[in-house]
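Take a look at the following structure, please.
Note that one protein chain is taken out, while the other chains of the complex remain in position.
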Amino acid sequence: MAEPQGPALLEVRGLCKHYGGVKAVDGCEFSVLPGELIGLIGPNGAGKSTVIELLSGLVKPDAGTIMFDGREIQGEPPHKIFASGLARCFQLAREWPLLSVLENLLIAIPPDGNDTIRHAFSSPRRLRAAEKAARERALSVAQQYRLYPLRNDYAYTLSGGQKRLLEFARIALAQPKLALLDEPMAGVNPVLQTEIEGGIRSLLAGGSTVLLVEHSLGFVESLCDRVIVMVAGRVAASGSMAELRENTVVQDAYLGGTSVA
Amino acid sequence: MAYFVTVGTIGAITAILCLGVNISWGWVGQIDLAYYGYVAIGAYGAMVLELPKAHPTAATPSSYVLGLHWPFIPSLVGATAFGGAAALIVGAIALRRLRGDYIAIITACFALMLTSVLSQDDKLVGGYIGIYGLKEPLNSVLKLGPTGYSYFYLGLCLFALLLVYLVLERIYRSPFGRSLRAVRENELAAAAFGRNLYSLRLRAYALGGAVGAFGGALFANYLLAWNPYAWSILEVVLLIAGVMVGGRANSRGVIMGSVIVLSILPEVTRLFPLLTSNSTIGPSAASILGAGSIIIMLRFRPGGILKERRAIDRTEKASLHQAPMTLTVAESSDG
Partner (left out) sequence: MLGIGFGLVTAAIVALSTVALSLQFSVTRTINFAHGELMTVGAYAGYLVAQHTSNLVPQALAAVAAGAVLGWVLNWGLLRPFSRRGASKIVLFVLTIATALIVQNLLQVGFGGSFVDYHYSVGLAHHVGPFLWTTLNIVTMVTAAVILISLHLMIRRTRFGKAQRAVADDLMLARTTGIAAERIISFTWVLDGGIAGLAGMFLALQVGSFTPTLGFGYLLVIFAAAIVGGIGKMYGAMVGSLIIGIVMEVSAIYINPSYKETMAFLVLVVVLLFRPQGIVPALSEG
């Protein structure tokens, strides 16, 4: 189990979240290095999704610290966390149904104080240039994800696969320091899977760090250099997939499918 | 003809009020029962700014604050600002982590407290008596006769409606409006993509209050008087009905709905007493049909007659820089 060296981009210490008597996340600790593509796996109910909710600020942790980019972000509202460079995609696509596809993409670009009533009228040149640049970027990403012809459609009219692409395109437009991807491959056909895989690689190429939560081991193995295994709300092991296959705890909890949790 | 001028003037003002309600219900998706409070603040605000200092006599017993004797246009602006400021204060309290239906309850509380204070405290804006005695705005310059002036004021209100329409359309299409609609469509996703829900909602709420106050100020300048019993908080439902019938979040639809529900319907039901022996049935029938139209619209056409329009992008593909079609190439262009 090789702990990574150097300053981490994300460092989670003693993270806890209990729902009633259920310890969804119970003393979870791990760190993510800048530029890596790291997998987070674990059996159902291990607390992976809750970790994503906690990291993105949609759920407040009961205890623990989340160091992101040199700053403690636990307990901060989601919009602040996003502004500091941490974006997530949702397991079930959450598009804005009555907005056009293009508008959906434009929302994903950080507004940088551009979305005020005042700027609807007296838009200084800088802001107008920013809006124009945002449109162009959104259109080119739309092209990349085959959404360009659909850019003027209401988002609710998209098919399931197209919504998934939209979800991914939004993350790409946000250009986060750290992208949290919550099971992007779940229920997706093989063609789309290749496309999303390419999307993940282009996120990395663009300088983002990626935390990939996955249920399917195949993808994690083919994509990730390092994998964290969560069992019953904590990290049971981490390392390369090859190392983890040797790990008996992981074998019992996950690969073997017996009930350690 | 005078009849149509009256209906038209009140119709234009009501359409402005509906456009204000459309901000909270159409853009943000919440019910603001304090809305008529802001209308009243605008009405009183305009009057106390326009009127000279109060000198209560037996003939005009009402007494009120300020009395700055400002001209019409600055008073209109001032009244609008009062409404926006009041909405900012109420919103700052009501919009804090409350569920939609609780926002409605809290705003209803504020509206009732406001009515109670405005009607009890006779030094503030004349208490139960209200304020009256406003002079026809701008007529000291125009010197028009009653008919001529009524046409002028109709034109003024239609112009004001156009102005409000253009301003709100512009805001609706701006990044601010886009963010608001994202909050309405899915607030968790909007928050996850960096939108500050509280701040966005609060700003929209204040904008709604300002529009309401602007409409109220125009109304007071038309009636030349105002008292606290001009409205009940439930009447906001009829404005919401206008929004729902015409088209939620579609400004043109909202104006159309306002005309249908709040101008045509009351005028038609005004004829009801001729058909029955009940002489007071008119306004009640208008309210019943207006509120009933909410139920019917929600059941059969929730978006309204004119659906919300999405922004259409007309960029031609060719005008884009040659975007790569395959993702392997995309990597290199992104890097």
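Chains here go by letter, A and B, matching the order in which they are written, and residues are numbered from 1 within each.
Here is the rule we go by: a residue touches a chain if its C-beta (ideal position, glycine included) is under 8 Å from a C-beta of that chain, and two chains touch if they have at least 3 such contacts.
None of the values given here were measured: they were computed from a predicted structure.
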| item | value |
| --- | --- |
| Visible chains in contact with the missing one | B |
| From B:H55, B:K143, B:R299 or B:R314, residue that would touch the chain that is not displayed | B:R299 |
| Selected residue (touches chain absent from view) among B:I73, B:M113 or B:L142 | B:M113 |
| Selected from B:A206, B:I240 or B:V261 as touching the chain missing from the view | B:I240 |
| Residues of subunit B in contact with the chain not shown | 29-31, 93, 96-102, 104-106, 108-110, 112-113, 116-117, 120, 232, 234, 237-238, 240-241, 278, 280-281, 284-285, 287-288, 290-292, 294-295, 298-299 |
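Following the convention adopted for this analysis, only the chains that are shown with their structure count from here on.
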| item | value |
| --- | --- |
| Chain centre separation (subunit A, subunit B; CA means) in Å | 41 |
| Partner subunit B, residues of subunit A touching it in the complex | 56-58, 77-79, 82-83, 87-88, 90, 94-100, 102-103, 106-108, 110-111, 114-117, 119-121, 131, 135-136, 139-140, 143-144, 148, 151-152, 154, 170, 174, 195, 198-199, 201-202, 205-206 |
| Complex interface listing, subunit B residues touching subunit A | 170-171, 173-179, 181-182, 185-186, 188-197, 200, 203, 207, 249, 308, 310-313, 315, 317, 320-321, 323-325, 327-328, 330-332, 334-335 |
